[in-house]
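Omission of a single protein chain aside, the complex is shown with its protein chains in their original locations.
Order of writing sets the chain letters: A and B. Residues in each chain are counted from 1.
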Amino acid sequence: MTANNTIITDFLMNEMHLTADLAFWVEIVVVAAVYLGVFAVLGLFLVWMERRVAAFFQLRLGPNRRGPAGIFQTVADALKLVSKELTGTEKRDRFLYTIAPYFVIVTALMALAVLPFSYELQAFDINLGVFFITSVSSVAVIGIFLAGWASNNKFSLIGGMRSGIQMISYELSTGMVIVAMAVLTGTLQLSEIVGYQQEHGWLILSGHIPAIIGFMIFMIAGTAESNRTPFDLVEAESELGSGYHSEYSGMNFAYYFLAEFVNMFIISAMAVILFFGAWLSPFGITDGIPYVGVIWFVIKTLGIVFVMMWFRWTFPRFRIDQLLTLEWKYLIPISMVNIVLMAIVVWLGLTF
Amino acid sequence: MGNQQFLADKIRTEEYLLNMGPQHPATHGVMRMVLKLDGEEIRDVEPVMGYIHRSIEKMCEHVSYKQAIHLTDRLDYLSSHMNNEAVALLVEKAAGIEVNDRIKVIRTIMAELTRLASHQLWWAVMGMDTGALTTFFYGFRDRELINDIFEETCGSRLTMNYSLIGGVRYDLHENFVKRVKDFIAHFKKKLPEYDNLLSNNVIFRKRTEGIGILTKEQVIDFGMNGPTARASGFACDIRKKLPYSAYDKVDFQEILATEGDAFARYKVRILEMWESMSIIEQLIDNIPEGEHRVKTKAVIKLPEGEFLQRVETARGDLGVYVISDGKKNPYRLKFRSPSFANMHGLNTMSVGTKIADLVVNFSTIDVVVPDIDR
Partner (left out) sequence: MGNTELKNIIGSWSENLTFVEEGSEFLIVEVPANELRDIAEKLKTNKDTAFDYLFSLTGVDYGTELGIVYHIESTTHNHMIVMKVKTEDRETPNFDTVTDIWAAAYFNESEAYDLFGIKFNGHKNLRRIFLDDDWKGWPLRKDYVDEFNMLTR
């Protein structure tokens, strides 16, 4: 248990005089509520950010009427989505159609729960941290594929199948980059990766060449994992209408929509943890102050999210065979060579 | 390929029909395409047209020639000026009405501005179809400048109705020359930027190079024309072959390419935009003085016989064919529309490729669906 849990359990046991068992359960409920709140606010904030960033690139203003700089626009959108009728096609597979959105939501929440927002704010510090995040993201593929299949719509089916194959291919690259960084740090546990960076400097600097190659591969594969342009032929609006979520409306659609943005945040957060020192400040200026790490973490992650949004509004999209060629013929060999390179660099002690 | 044949024998796959329906973001209008697919590969494309068939040809048989010009705006609404000009030129040639140089120069400048506006819209939509959603905004933003110029002189932005039999409807606005020159100076800086955004992008090149190749013989056999056919090497620019209005007085090149793939069609249109700007620059400074309208009879009757007039719209070669029996309404008026002819090539281009390639091909053919359906 990390510092956060003991603070809450201490508070509950000493101030509120609860027994250890009850304190344990209340604490779980509190942390779960906090994370649901973080998920919701994060989703809404990222949608607002996407719209403002898109407007910035397209030389227009974004939402600017609801609230200062349009901050409450997504709240209005969320209220609208909640009040919509949940339609679906007549011949859909009811059970699969209904449970499909929950796969993506639950896995996004689970991945959020292990991120180290700061030294004190990490809900679960599992010793397999990084591995846990990748495996949980893999389960999200099922949600997208089921949505495509269960909708009884050929366009959704094409979108779902494209997505399935795309996501399972690009997980290999992300996995291999993570292995390379694990070779450098010697651990998969997230707090220890950050601890390594506290001593040796950010991994992108301390691992120099293999880490930089790893970062570029991770950015490409991560964009593909979250189905963003240039890899968004899954939901290619110009070709398929809306892809796998064409037949969803209202809250079900909101689940997919928010989950896409939160997935983008998780991928960026992983890039920041593995390469840019999570909640550490540059040159260690504010490392001693508790809880300030959150600000650094959020700033760095939003920076990478901005770059991913920049990609979306600039590049055309790939065709499915070009996308798979890129992965299997180029990225996987490069990432395999990268692992070997990193191993040689660590063995010879050439890190900073 | 050995292993594909092996898979085809051992694994049973089925073809399925997919309907890229009348409402679809990629079909540029209301047209339906029925695709027979095997996985992602297209086996057959059948276009189903007629969702916007208004029977303009039948309507033209009941109206006079002056009124028929109003109906031509809505054929290919992105080159509405050239459509009006086609009917006006046909009636003037057949009835023996002479127009002065000022009218010819005004018509040519308006035609080239319309061509620029149409190609800008094509570029905006082409980027959007391949996934670069920002190009839509950039293209339309600059097109607004041309629309504003049109609005000042002609009164409307899209369906101009500006050419009449015997001239143009209103004289040029006093700001016209200055605004056009400002626009040309502004767009000359922007066009290289826009072209750079797509042409030098590896992803776009891989999406368009080698896709939808048509040879020159196929293009001639299918009756295709316009920039689509010029990208395969078929020299079909009516402005060069049968010059009309002021095109014999200006110096411009006909853009041809040889590869015949989607990227060649893209390049041809971008270079045509440069040529249009060059034509406007040559004409804008020396617009001759004169009347903007020549006096004609109130009721115009063409002599008996048949007449054909061809103009180069932004899509290709529009032919207006009139059979007249001496009365004031045409006996038969036929519009040979370039988009309808270009549709013949779609099947050959697309069979064997993927759905994403169909979208790119369809976007480079640049059809306007009301032009197909009339």
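Quick note on the criterion: a contact is a pair of C-beta atoms (placed from the backbone, for glycine too) under 8 Å apart; a residue touches a chain by one contact, two chains touch by 3 or more.
Worth saying up front: this structure is predicted, and the values here are computed from it rather than measured.
K.L.:
With touch defined as in the header, list the contact partners of the absent chain among those displayed.
P.N.:
If we consider the entire complex, the absent chain touches B.
K.L.:
One chain is left out of this view; which of B:65, B:136, B:204 or B:222 touches it in the full complex?
P.N.:
B:222
K.L.:
Using the document's definition of touch, tell me which of B:43, B:241 or B:297 contacts the absent chain.
P.N.:
Here the residue in touch with the unshown chain is B:241.
K.L.:
Which candidate, B:29, B:166, B:226 or B:319, sits in contact with the chain we can't see?
P.N.:
Selected residue, touching the omitted chain: B:319.
K.L.:
Pick out which of B:41, B:57 or B:151 touches the chain that's been left out of the picture.
P.N.:
Only one of B:41, B:57 or B:151 touches the chain omitted from view, namely B:57.
K.L.:
Could you pull out which residues of chain B are in touch with the chain that's been left out?
P.N.:
On the chain B side, contact with the omitted chain comes from 48-50, 53, 55, 57-59, 62, 220-224, 234, 241, 303-308, 317, 319, 321, 323, 332, 334, 336, 340-341, 343-344, 373.
Basically, only the chains that are shown with their structure count from here on.
K.L.:
Calculate how many whole Å lie between the centre of chain A and the centre of chain B, each centre taken as the average of the chain's C-alpha atoms.
P.N.:
That gives a centre separation of 45 Å.
K.L.:
What residues on chain B touch chain A, complex-wise?
P.N.:
Those residues of chain B that touch chain A are 16, 18, 24-26, 40, 127-134, 137-138, 141, 197-198, 201, 203-204, 206-207, 354-357, 359.
K.L.:
So in the complex, which bits of chain A are touching chain B?
P.N.:
57-60, 154-155, 158, 229-230, 232-233, 236-239, 241, 312-322
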